[in-house]
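Missing here: one protein chain of the complex. Every other protein chain is in place.
For clarity, chains are labelled A and B in written order, and residue numbers in each chain start from 1.
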Amino acid sequence: MNQTGTTASAHPEPSQLLEVDASDSFVRHAWTELRKRKLALIAVCVLLFLYTIGIFAPVVATHDYSETNLAKTQAGPDAENWLGTDRLGRDIFTRVVWGIQTTIILTVITILTASVFLGLALGMAAGYLRGIADIITMRTGEVVAVVPDFLLVLIIAATVRPRIKEFGYWVEDNTFISGVNSSGAVDYIVLGLAFLPLSWFGAMRLIRGQTLAIRDAPYVDAARSMGVGTPTILLRHILPNVITPLIVSVSFGMGAVALGEVVASFFGIGVQPPRPSLGVMIGDVTARTGSAAVETLRSHPEQLLSPIVVVWLMIFCWNILGDALNDILNPRAR
Amino acid sequence: MLIYISRRLLWTPVLLFVAGLFIFSLGSVAPGDPAELMAGQRADPEAIARIRDRLGLDDPFLVQYTRYAANALKGDFGESYRYRGRDVIELLGPKLLVSLELNIVSYVVTLLIGLPLGFWAAMRQGTWKDPAMTTFMLLVYALPVFFTAPFLILVFALWLDWIPVSGWSGMFSTHAILPAFTIGVPGAFVFMRYMRASTLDVLGQEYVRTAHGKGMGHMTVNRRHIARNALLPIVTILGFSLAGLFGGSLIVELIYGIPGVSRLALEAVFQRDYPVLTTLTLLGATMLAIANLVADIMYSLIDPRIRLRA
Partner (left out) sequence: MRYVRRLMIAGLVVAVMFAIGCSADEPTPVPPTATSVPEPTATQVPTMAPEVQRTSSGVAPTATAIAAATSTAVAEATATAVAEATASAGQQATVVAEETATAASQAAEDVDDREFDARRGGVFRLLGSDPVTFDPALTTDSTSYDITLQLFSGLTRLTDDPNNPIVTDLAESFTVSADGTVYRFVLREGLVFSDGSPLTAFDFKWSWERAALPETGSPIVKEFLGDIVGINDIVDGNATSAEGITVIDDLTLEVEIDSPKPYFIAKLTYPVTFVVNRDNVESGGETWTDAPIGSGPFVLKSYEIGVSMILARNDKYWDTPAFLDEVHFILAGGSAMAMYENDEIHVTGIPAASYERVTDPNEEISQEVVDVPAEFVTYYIGFNVEQAPFDDVHFRRALNYAVDKELIAEAVLNNRAKPAYGPIPPGFVGFNPDLEGLRFDADKAQEELAMSKYADPESLPRIVFTTPGTGGSPPTYLLAVADMWARTLGVEVEFQEVEWATFLQEIDNYRLQVFSLAWSPDYPDPHTFVDVLFRSDSSINQTQYSNAEVDALLDEATTEPDPARRVQLYQQAEQIIVNDAVWVPMWWGTEGKILVNRRVNGFRISPLGSYYLKDVWIEKEIDF
């Protein structure tokens, strides 16, 4: 959660932004540029690999993630259990794969709702409409931004869970939907809510800045004077221009949210069993307070390192990709 | 300028009040009655009622918060639910100090590694060394503390037996070394990037070329002009990022057994010790708000081109 320093440096100054053509040529441009950067390309490949096995976890996994094998606990890697087994003889590889899926679902939910949806909508509204909308969103954001991140996540996750869970039961009892709680949906909502205050404001401020810079640009003025409606202006002229910095910010945000899940689950207030997550796996082998971390690293390093390496790769690759995208999409910013 | 600053100064208390309210209100969402928790398992309803009464838990929510805020202004942050008869501030004070010390040492490590590295990398722009160092530092930066902390303990405390595993006896003791590096080294990446960018900026400036023209030696140019000028914009972000460190030591404190705020904060979350939580939040928020303010002002002083939004 605290490793978000790069995000700040990556946000380009509004004035530095190029006006980007709304056609898909910019995607092509980005791709051409990206291919020139080997490291970024490697990062994309690693991410694609991780995300593929995460999305296809049911196929990739070699075992059932909650299947215990008490005849073979704490075993090292072998042909059957590629990354060994944990205290209950569960297959670590399988759990890592499902853990990646958990991370993917969580990051996508959080980033979609917070950065993309809320950030875009509120940012454009505040930047374009100004006035009261601007004041309210900015002031709310400032309040949230001033609360220490880790406390906020811990408190929200610890307090809202029972309520969300009750809601989950209600849904199960009153609709045809079942398995709301066992599928981990509750965890996603709880963690999503916990990360929401952290993630929406950054994106929103970014979009707002962009919008402010463009709203008085000659071509927007021209559109306005031709009687084009506000929604159309927002969609046609503003949106395409604010989307590029958002992509960069999302790229940095992905790593941060992945780490956030790990920290929350590590303390036992994130994803709950039986659903595996990388944070749960780390928490399980470090006794939640980290007091057994040294011991696990010493006696059964594969149990600690398997989830950690994945988290590490995710954070690293998303940062590399974010950097590259920043270079490509905002060439004037360094 | 003055108008801007005074506006910000007036806004900050409001900001803090609302931030506190936000945390305070989360407490009412959670299940469980603090009075019951305080009274203990075998307490009779009467004892619980007495506690509720004493804490004013039956008052409307806003009344409770206003009372809390009013007392907080006087420096009275209430009494911990968990540690009966103890002022929150008395409880938090020593722990905040330890956390602060830890963060300061880590920060020093960050700067001592990050700034020279950034400078070093910038001076080698165009060679393989620059991207290699940047990538390496990013790899270090991305390493989760769940690995680095136990790993350092294993190597330096158990195998080499150089440094104690745990505890805290001030920022100038051996106890501080491992945690400071655990937090500080990854953070150096961020400053390395700032410094690198800033140095490149300076390198591109006219007067450096002028300095060359005057015939000063290459090394002199490095030291005198580039480094100093490159550091200037970085000063503006120092204060801000120091406040940002506040939460960075959470897990590190746990693994190294450092008596900072994190253990207390965690305990407070699980035990619903809202006076402690709210106070922690308020103090953290105050630090952040002040740091933001200072950073803003310094930024405008150093770089007058940035017009404040006054």
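What we mean here is this: a residue touches a chain if its C-beta (ideal position, glycine included) is under 8 Å from a C-beta of that chain, and two chains touch if they have at least 3 such contacts.
Keep in mind that this is a model prediction, so the values were computed, not measured.
Undergrad: Given that one chain is not shown, which residue among A:Gly84, A:Gly283 or A:Pro307 touches it?
TA: A:Gly283
Undergrad: Check each of A:Gln210, A:Gln272, A:Ser306 or A:Asn326 against the chain that is not shown and name the one that touches it.
TA: A:Gln272
Undergrad: Can you list where subunit B touches the absent chain?
TA: 31-32, 36-37, 39-43, 47, 82-86, 91, 94-95, 150, 153-154, 157-158, 161, 164-168, 254-259, 263-264, 266-267, 270-271
Undergrad: On subunit A, where is the contact patch with the chain that was removed from view?
TA: Against the left-out chain, subunit A lists 66-68, 70-71, 73-74, 87-89, 165, 169, 172, 181-182, 265, 267-270, 272-274, 280, 283-296, 298-300, 303.
Basically, only the chains that are shown with their structure count from here on.
Undergrad: How far is the middle of subunit A from the middle of subunit B, if each middle is the mean of its Cα atoms, in Å?
TA: 22
Undergrad: Where on subunit A does subunit B make contact in their complex?
TA: The contact residues of subunit A facing subunit B are 1-3, 5-6, 9, 39, 139, 142-152, 154-156, 158-160, 162-163, 255, 259, 262-263, 266-267, 269, 282, 286, 289-291, 293-294, 296-298, 304-305, 308, 311-313, 315-316, 319-320, 334.
Undergrad: Taking the complex as given, what residues does subunit B use to touch subunit A?
TA: 15-16, 18-19, 22-23, 26-27, 29-31, 131, 135, 138-139, 141-144, 146-147, 149-151, 153-154, 158, 165, 186-187, 189-190, 193-194, 197, 200, 241, 244-248, 250-251, 254-255, 265-266, 269-270, 277, 280-281, 284-285, 288-289, 292
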